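For this depiction, one protein chain was excluded, whereas all remaining protein chains were kept in their positions.
In order of appearance the chains are A, B and C, and numbering begins at 1 in each one.
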Amino acid sequence: MAEAVVFYIFAALILGFAVLVITAKSTVHSVLFLVADFLCVAALYVVLQAPFLAVIQVMVYAGGIVVLYLFVVMLVNLKRPPELHADPRRLGRLGLVMALAVFAELAAIGAYGWLKPSGFDGSLDSKNIEQVGRALYTDYLVPFEVASVLLLVAMIGAIVLAKREQ
Amino acid sequence: MHLIWLIPLLPAFGALVNGVVGVRYFSKRTAGLLACATMAGALALSLYAFFELLTLGPEAREYVVRPLTWISALPLQLKDGSIGSFSIPWGFRLDPLSAMMILVVTGIGFLIHVYSVGYMHGESRGAYARFFAYLNLFVFFMLMLVLGDNFVVMFVGWEGVGLCSYLLIGYYYEKKSASDAGKKAFIVNRIGDWGFIIGMFLIFSVFGTLDFREVANAAGSMPVESAGFGTLSVITLLLFVGATGKSAQIPLYVWLPDAMEGPTPVSALIHAATMVTAGVYMVGRNAVLFSHSPETMQIVAIVGVATAFVAATIGLVQNDIKRVLAYSTVSQLGFMFLAMGVGAYAAGAFHLMTHAFFKALLFLCSGSVIHAMAGQQDMRHMGGLKKHLPVTYVTMLIGTLAIAGIPPLSGFFSKDEILFRAFQSNKIIWGVAVVTALMTAFYMFRLMSMTFFGTYRGPAFAGAGGHGHADTGHGHASAGHGAAATGHGEWHGPHESPKSMTIPLLVLAVGAIVAGLVGVPAALNGSNDIEHFLHPSFSVSAVGGTHEGASADLAEAPEGSEGGSKGAALSGFAHASRPKAAASSASAPATESEGIAAGKLAAAASHEAVPAEGGEAGSHASWAVEIGLMLLSVLVGITGMLVAYRFYVRTPEIADRLAQRWAGAHRVLSNKYYVDELYDATAIAGTMASARGLWVFDAKVVDGAVNGSGWLTLFSSWFSHVIDKYVVDGLVNFVGAVLEEGSFVFRRLQTGLIQNYALVMLFGVFAFVSIYLMSR
Amino acid sequence: MITQTHFLVLSAALFMLGVVGVMTRRNIIIILMSMELMLNAVNINLIAFSRQLGDVTGQVFAVFVICVAAAEAAVGLGIILAFYRNKETINIDEMNLMRW
Partner (left out) sequence: MTEAVIFPLIKIVIVLAAVLATVMYIVLLERKVQAWVQVRLGPMRVGPHGILQPLADVLKLFVKEDITPVMADKWVFTAAPILVLVPALIAFAVIPFASNDMKLFGLPISGRIADVNVGLLYIVSVASLGIYGIILGGWSSNSKYPLIASLRASAQLISYEIAVTMTLVTVIMLAGTLSMVGIVDAQARQGMWFAFMQPVAFFIYFVGGLAETNRAPFDLPEAEQELVAGFHTEYSGMRFAFFFLAEYANMIVVSAVATTLFFGGWLQPFPNVSWLWWLGIVPGWMWFCTKTFMFLYVFLWVRATYPRYRYDQLMRLGWKWLIPLAILNVVVTGFLKVLLKG
C-alpha cells in the first residue's frame, strides 16, 4: 500500500519534471528540472530495492553529467534565444503525433499485461551492492573494462573537441 | 700424348692475350715474343706427342682423348628410323695423319711466326699485336681441325680457319681490294661449308654418329658402291664440295689468287701450307668413305687434275710474283686431289707435307723479295736481284727445284709417287698431270728468271752498285716496310732481309730438301716410310690386303672401346656406353666383313686396272715402269726449266713473240679464263638480282602487309574508340543523368535536419510495435 | 498492488516524453537532455525487470547505460561547444550543413 503511494507520487513527479524539462523556456530551468527528475528516478530505484543504483544515479547523473550540462549552458550564453529561427521543413508536430501513437501502442501492450498481473515474485536481498559488484567483476568483467575504455576515449575526445585550437 | 688437347690451347691462349690485352698495352716485342713462344710450346708438344706415337706399334698408333663433353647426348631419329644419341665430346684424335698435320702446322707455323716478327716490323703497335693475335687464332683453329676426332670438332676448326683467313686477308682493311678479297674468300668458303655441313647431317642420319672411327667402321662394313650412285657417294660428294671450297679447287678456286692481298706470311701460312690443305686432309681422313664410292673418287681425280692444269696454264702468264705462286699452289692442290682421287691417300698426304715445306719457302722468299723491292710485286720490274739478296736467291732456288721435281729434293718423291699412281689408274689423267708438271717447272723457273737473273729492271735507287749489306740492314728493312705499307717511301734499293726472316728461309730450305727422304719409294731401294706410317689412318680403306684390314680392325677395336669408356667416364649418362657397344659390334663383324670388302675391292681394282696397294709388297712387274716414269718426270722438270731459262734469260724476245703469236690465248690466260667475269655475270649478278627482287618483295609485300596490319589496327582502335565514346560512355552518362535527375526528387529527403531522420526512426519503431501487436 | 506493468508503462511514458522533446525542441542541449530522459526510462525498465526476476544483471546493465550516458554527454557537449564556437548558435535547425 505504502509502496503504491510512493510509486504513484514519484511517477507523477518524474513525468511532471520530464514535461517541464522539455517545455521549459530557459535552458537552465530545464536543467534544474532534469536534476529533480533524476532524483525522483533515484528514489524510484530505492523503491525497486536497488539502492546502489539509486546512489550511483545521484552521484553520476545528478552530480556529474548534469553539472556538465550546466557548465555548457553557462558557457553558451546566447545573445538571442536559440529557438528563433525555425526550419519549415521540420515536421515537429508529426513527430509529436508519432510519439503519442507509439506510446498508445506501448500502453496497449501494458494493458495486456494488466489482464494477467505479475507481482514482484523474486526479491533481492539487502546485500545488493555485493551482488552487483560480483556480477560486474566476474560475469561482466570484459564489458566493464570496455566501458572503462569507452569512458577514457570519451574523455579524451571531449577534451580534444572542447579545446580551443590556438 | 694425353696432353695433345693442350696443343691447340697454347696458341688460343696467345691469341686471347694478344687480342684482348696486347692490342692495347703490349709492345711489338712483347706481342711477337708471346706469339712465337706459344707456337714454340705447341711445336714442342707436337714433337713430343709424335715421338711418343712412334714408340707404339705401327697398327696401334691411335690415341683419343676427350677432356670435355660439348653436347651431351640428345636422342635424334636416324634415316633407318632408329634413334641415335647425338653427343659431341671435345675429342682430340692423334693418329699418324693428324700427327703429321700437327707437325706441319706447328712447325711451319712457328717458322712463319718468326718470319712475321721481321716482316710486319713496320706496322703500328696495335696492328702488330692484332696480326699476331689473328695468326695465333688461326693456328688454334687449324689444330682443332686436324686434331678433332669427330666431324663437329673438325667443323669448328674448319669454320675458324675460314674466319681467320678472312680476317688476315683483310688485314689491310683500309685497302678496298684487301677487304673485298677477304669477303670473297669468306663467301666462297661459305659455299663449300654448305656442302660440308649437309654432308655432316647426312652422315649422322645414316650412321648415327659423327665420330671418325665409328663412321669409318660403319662405312667399312658397307658394300662398295661400284655400281650406281649411293648414299656414300652423296655424302662423299658433299664433303668434296666442302673440300673444293676450302682447298680452292674448280669451281671454287677463285678466292685464292685474290687472297694474295693479305700479308705474305699469311699467304705462306694459310694459303700455301695449312688451311688450303684442310680439304685434302679431310678427304684423307674420310678415306674409307671415299674409297667406298668409286664414282666420287673419279670425280675427285678429274677435278683435281683439271684444277692443276688450268691453274698451271694461268700461272704461265701471270706477272705478279705472288699470284704466280698462288696459282702454283692451286695446281699443286690439284695434284693432291688427284692423288686422293686415284686412291693414293698416302701419296697425297706426302705431297701435302712436302708442298707445305717448299711452297711456304717460296712464299716467304717472295715476301723477302717484295720486302726488298719495297712492296713491288710485279716481276717485270725486278730481275738481277741475285747479287742483292743471295740468301733469298739460294733458298728460293731450292724451293723451285723442289717444286719442279728435281731429285733428290722433296717435291720429286711426292709428285713422282702421285704421277706413278695416276699412271696406274688412268693414262689420260696421267698425261694431263705430266703436262701440268712440265708447265709447273716452266713457270716456276720463269719466275726465278724474271726475278733473279737477267738485268735489273726496277726503279733507280741511290748508290746503285755500291752497297754494303751490313750498313743497310735494319734501317732499310724498316724503310722497305714503310713502302710496303704505303706503296711509296724513301727507299735505298734492294737489300737482304733481316735475320728473323732469313733464318726461317734457311730452315725451310733444309726442310724442302730433306722432307722427301721419308718417302723414298721402294723402286729406289727406299722403304716408303711415310706410306707405312700413314697407312693406319687410311686403313679399312679400299687399298690394303685382307690381313691389313683385319689387323687394322684388331688394332682399332680396343681403341674404340677405350674411346667409348672414355666417353662414358667423361659424360656420365647411360648413352655414353653406346659408342663402346658400337665399336665392339662394329669390330666383331668387321674382321670377316673386311675380308669380303677386300675381295670385292680386289675385283673392282682389277676391273679398274688398279693394282692393290700391296703391289709394292708383291708385284715387281711395275718396277721398270716406275723407274721410267721417274726419269720422265725428271726430264720434264729439266725441260721446263731450260725452256724458261731460254725464254726469259737468254732471249726474252721469244716470249714476247710467242705472246704476240697467240695473242688470243695469251689474253685469255692472262685474264684467267674470264672465270671471275663469268662468276660476276652469273652467280653474283644473279644473287644481286634475286636480292633486289627480294628487296622489292620486302618493300612491297612484307612492308605492305605490315603497314596494312598497322592501318587495320588504327582503324579497329578508332572503331573501338567510337564505341567507347558513344556507347559505353553514353551508357555511363545516361545512368549518371538518370541518377542526377532522380536525385532532384529524392535529395529533398535529406534535409540536414536530424529530427527528421529521427522521425524516420520513429516510424520504424511504430511499424515494429504495430507488427508486434498484430502478431499477438 | 504495484506490478511490473506499472513500471513498464512509466518508463514507456518517460521514454516517449524524451522522444517528444527530441522531436519538438530546437535547442540542441535540450535535445541531449531529452535523450538522457530516454536513457533513464531504459534504466527504469532494466531495474524493474531485475526486480521482477530477482537478478542483478539488469542493474549491471543499468550501470553500463549510465557509463554510456556519461560518455555521450561528454562527447556531445564537446561537439556542441566546438560548434557554438564556430557558428554562435545551438539551434539544431542551423546545423544543417550535411545536406545537398
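Annotations
We adopt the following convention: contacts are C-beta pairs under 8 Å (C-beta built on N, C-alpha and C of every residue); 3 or more make two chains touch, one makes a residue touch a chain.
The model shown is predicted, which means the values in this text are computed figures rather than measured ones.
Looking at the complete complex, one finds that the omitted chain is in touch with A. Contact with the omitted chain, checked across A:Ala4, A:Met74 or A:Ala111, is made by A:Met74. The omitted chain makes contact with just one of the residues A:Leu15, A:Val97, A:Ile129 or A:Leu150: A:Ile129. The residue from A:Val6, A:Val19 or A:Val55 that touches the chain not shown here is A:Val55.
For the chain left out of this panel, the touching residue among A:Ala4, A:Val28 or A:Ala111 is A:Val28.
Residue-wise, the contact with the chain that is not shown comes from A:Gly64, picked out of A:Gly16, A:Gly64 or A:Gly157.
In the full complex, chain A contacts the hidden chain through residues 26, 28-29, 32, 35, 51-52, 55-56, 58-59, 62-64, 67, 70-71, 74, 126, 128-129.
The criterion applied here is as follows: only the chains that are shown with their structure count from here on.
With centres set at the average Cα position, the gap from chain A to chain C is 6 Å.
Residues of chain C in contact with at least two other chains: 19, 22-23, 93, 96.
Taken residue by residue, chain A touches two or more other chains at 87, 90, 92, 95, 98-99, 102, 106, whereas all remaining positions touch fewer.
Of all residues in chain C, those touching chain A in their complex are 1-10, 12-14, 16-30, 32-34, 36-37, 40, 43-44, 47-48, 50-57, 59-60, 62-64, 66-75, 77-82, 84-85, 88-91, 93-94, 96.
Note for the complex: chain C touches chain B at residues 19, 22-23, 31, 92-93, 95-100.
By the touch criterion given at the top, residues 743, 747, 750-755, 758-759, 762 of chain B touch chain C in their complex.
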